[in-house]
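Written out below as structure tokens is the structure these notes cover.
Removed: one protein chain of the complex. Kept in place: all other protein chains.
A and B label the chains in the order they appear, each numbered from 1.
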Amino acid sequence: MSQTEDLTESERPDGAEETPSIPPMPNRAKDVLLQLLRTRRVIIGLVLIALLAALAFLGPVISQWGIGERDFTARLEGISPDHWFGTNHTGQDIFTQSTAGLQKSLLIGLLVALGSTVIAALVGSFAGYFGGITDRVLMWVADLALVLPSFVILAILSTHFVGQGGWLILVILLAAFSWMVTSKMVRGLTISLREREYIHAARFMGVPPHKIILRHILPNMSSLLIADATIMVSTAIIGETALSYFGLGVQPPDVSLGVVIANGAPYATTAPWVFLFPTVLLVVLVLAVNMIGDGLRDALDPHSKSRRS
Amino acid sequence: MSIDTAEATENTTDEPTSEVPVLEVTDLNVTFQGLGGNPDVHAVRGVSYAVHRGEVLGIVGESGSGKSVSSMAAMGLLPDHAVITGSVRLHGEEILGKKDKEMARKRGKVISMVFQDPLSGLTPVYTVGDQLAEAVLVHDPKAGKDKARARAIELLSLVGIPRPEERYRSFPHEFSGGMRQRVMIAMAMANDPDVIICDEPTTALDVTIQAQILDLLRTAQRETGAAIVMITHDLGVVAGFVDRLLVMYAGRPVEIGDVDEIYYKSRMPYTMGLLGAVPRMDQERQGALVPIKGNPPSLSALPPGCPFAPRCPIAQPECELAEPELLTIGGQPSAERIRELAVAHEDASAGAREKDPEERIHDTGVRRAACIRSGEIDTNDWTARDIYPVPEIPEVEASSQAREDRAEMLRVDDLIKHHPLMKGAVFKRRVGTVYAVDGVGFDIREGETLALVGESGCGKSSTLMEIMGLEKPQRGTIEVMGKSTATLGKRDRFALRRDMQIVFQDPMSSLDPRMPVFDIIAEPLRAHDVPAAEVVERVYELIRLVGLNTEHATRFPSEFSGGQRQRIGIARALALEPKLLVLDEPVSALDVSIQAGVVNLLEELQAKLGLAYLFVAHDLSVVRHIADRVAVMYLGKIVEIGDTTSIYTRPAHPYTQALLSAIPIPDPEKERARTHIVLDGDLPSPANPPSGCRFRTRCQKFITLSESEQERCVSNEPTIQPTNGGDQGTACHYAERLTVS
């Protein structure tokens, strides 16, 4: 009996050829996916988001009214075949306004989340991996961004949000003021990952630092980043709504849900539809996003695992 | 045939007499219900044991064998979703199924428990003393705070905590692991319980601390007269400590009997393999270890027959028909009878099961084994080496040459590594310097294995990191293949990395969980710009070399067992054909039966590829097995260095002597005959090492010296001096020859 064969034999799972009789250590990705699909709220959230996205992009198209167009014959009128969600005090069609607003809110949420997560991931991982002066400088910048009166800056600069693509400035500003907390979390995780043995191994075999960060560190916290980005989507949508409510967010002629809600708020008691429809859309949107985010976090974050795991 | 529920145990003896066992577990079954489509996990199946007053029962098994779960069930500490059947009696009183409130009154009072991990076992936000006093108060609320406090202090001093009054106010994180474990034991002793269950009480501790804790447990038993259930995976720990032994495998008891019977006349192939797989510190040139092939079965998908049959070297077709009962040796049914029963069982289905469990499931104190061939083994008096195929490992070619003539792979001289000691998690600031490595020197020649041993905190890992970093050290020199790291340019350093690679301890964290095995092994090749075509070829070559299958390449690390993962780590380290392999505790996280396979692989690779190893370990048994030379570290310094045989047979430094003496040997008779040197206290902080000889504060020899002799130890730091002739060197002013039993 030769050596190698014997050793090969000693570790090969017995019984059927390729069914390992190893204790349950299933594929993590598959496990997470299964768990996600078993989590009802993720499914509901995904379905809702799909429906809302369809509504947001099809709504303004199938509606017979243009965005901002006024029907002077019907002001503050209830639900009718002409105006599916009624009209507001200037005669704008609520359905058109709401779906167009939904579209913008959705875009803002996604873009802000994407932007801030990318910044957070890069800043946090470089600060955490290199430590020392890099760490101090980057974290000082994060602290500064935290102290800067973001609300004041957004409010003062809101006059620049007007015009074609003006809302993109809002997106950039929102992203610029929402990466700090996540980056600190990423930094903390990086510091703990940095001491993992596979990182040491990569270092000792001569892999350069930026490659270690991009190939080992960030992929290993990707699940958390995804979950966090999802939560960020809802935070951004809520933040934008609040700003727009006071006229400091998206500027006309662009509409977001916040704008529509703000227009409808004074009539909430007398003509509920002007307030109700956009609000319901907003709440459902945020709820759906939160459901996905929370489900993801539960499924991916070993710390928030249930006791039964 | 299989065991039924425990309604059969009606012969309750109402009067607790001396005959009644203190704790009797009968036919205990624990099932964790699977969540959301996951299969149920049968963690414990049909465990029965009884412990009498003053008796020590050992429960031995590898991880996942159900040994801890069964005792947690007895304590009523399992979560709600665990389904428990069977019977647990305390002084004859059934306690299974009691309400939590009633159980709480028993816990800590009649039956108490010492847990494995002292790090997380104590509530971090209360002082140690308060937690101890709480244990007193909860069972005697009328005692009052002062009395409870006095008792807590008394307990602290009883378990050997110095300055107990002062230490009463300490928080758990201010205690070392050993001291925390002492507190846990004090807590378990607080109300003079009748049974103490010890769940791996020494696993997380260093050997010298382990010796202290085992000593303490003996004291605790003497003081309280309690019965002890000792749960462990370490066959050495139980050998000298327990009276009777229960071996568990895959949730089942597979052998039970007196400790001598089990160690010397094991009649169950699993136990035999386990004993054969343990590297022995007390044997010179033990030869290859006995590896048990394969892995333990999944507890949620058990085979119908004997769970060990797939790994058993002497399995017969009948083994897979039905799970063998735990019966007296030779009392097992014949192969024919099993076949008949299997057929009958199929016919009758579940309805008409054999119902005669009375005799079998109780622990009657007679030695029994769950193997249908136990009678055969007994008649032939087989040992592990008779039934297990033992691989032959060729000698290293270079070893024929004299050591001095062989090329130097690594030379370390007077290496130091000091790093700042930070305090406070929120308000971080430097409060001192940790002298992690403080003047270490050794060399490794071609094809040779040098083991660096020492307890945690002695600086062996820091030494490794310094060497692997290939940077200019703070002081001293590191020479790899004759090149000093101080003068290396970036390119040279990168090139030198090819020659020296590392295998880590934890097979869980040493592989990137997001990468398939192929990419993991290919990473070093790609980092060094090996052409893609060669990479593929080389990776498959490596996969075969370490004993994995080529189809494993596309899988992720989480799909492998610990032993297999360690093989992947070894393959990665070998990818660039290094000449020197640094092994950082490569087998300490593995179960014994798996460990043997990896140790054999390392020895085989060394012989085949002519590698030099720097082997870092705390397990001196493995070291004796694998190393050519040994360096013993204490507080950042090497205190003794020399060839393995000299160090193990004639240790000259008191620390080496204590270290060797502290290791329990898996041989009950030898173990009982030994007197352990038990060191006092903990390792001093490396931020504040004692003056002169660093070991003097714990030295067993120091206290026997006269004052003038002691003066030398206090003021003069000893350097390594040749001792006993030849290769051996010792850093002790009063080094001597000594043979440790």
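The definition used in the following text is that a contact is a pair of C-beta atoms (placed from the backbone, for glycine too) under 8 Å apart; a residue touches a chain by one contact, two chains touch by 3 or more.
Just so we're on the same page, contacts and distances are computed from a predicted model.
Engineer: Which of the following is the UniProt-recorded protein name of the chain this complex doesn't show: "DNA-directed DNA polymerase", "Protein-export membrane protein SecF", "Cytochrome bc1 complex Rieske iron-sulfur subunit" or "ABC transporter permease subunit"?
Structural biologist: "ABC transporter permease subunit"
Engineer: When the whole complex is taken into account, which chains on show are touched by the absent chain?
Structural biologist: Touch partners of the hidden chain, whole complex considered, are A, B.
Engineer: Looking at the full complex, which residue from B:Val125, B:Ala402 or B:Ala532 touches the chain that isn't shown here?
Structural biologist: Missing-chain contact among the listed residues: B:Val125.
Engineer: Tell me which of A:Ile156, A:Ile172 or A:Leu214 is the one touching the absent chain.
Structural biologist: Answer from the full complex: A:Ile156 touches the omitted chain.
Engineer: Among A:Ser63, A:Gln103 or A:Thr241, choose the residue that contacts the chain missing from this document, as touch is defined above.
Structural biologist: Selected residue, touching the omitted chain: A:Thr241.
Engineer: Touching the hidden chain in the full complex, which residues of chain B are there? Just list them.
Structural biologist: 75, 77, 100-101, 104-105, 107-109, 112-113, 115, 117, 120-126, 134-135, 138-139, 171, 173, 184, 187-188, 190-191, 423-427, 429
Engineer: Residue by residue, what part of chain A touches the chain that was omitted?
Structural biologist: The missing chain touches chain A at positions 140, 143-144, 146-149, 151-153, 155-157, 159, 234, 238, 241-242, 245-246, 248, 258, 261, 265, 268-269, 275, 279, 282-283, 286-287, 290-291, 294, 303-304, 306-307.
Just so it is clear, only the chains that are shown with their structure count from here on.
Engineer: I'd like the Å distance between the centres of chain A and chain B, where a centre is the mean of that chain's Cα atoms.
Structural biologist: Centres of chain A and chain B (C-alpha means) sit 45 Å apart.
Engineer: Could you list, by residue number, the parts of chain A that touch chain B in their complex?
Structural biologist: 1, 3-4, 6-15, 18, 20-29, 35, 38, 196-198, 200-202, 204-207, 216, 219-220, 222, 306-308
Engineer: Would you pull the chain B residues touching chain A in the complex into a rising list?
Structural biologist: 35-37, 64, 79, 81, 291-300, 303, 310-311, 389, 391-393, 465, 468-469, 494, 497, 501-502, 504-506, 509-514, 523-524, 527-528, 544-545, 547-549, 551, 555-556, 558-561, 563-564, 567, 569, 572-573, 576, 597, 600-601, 604
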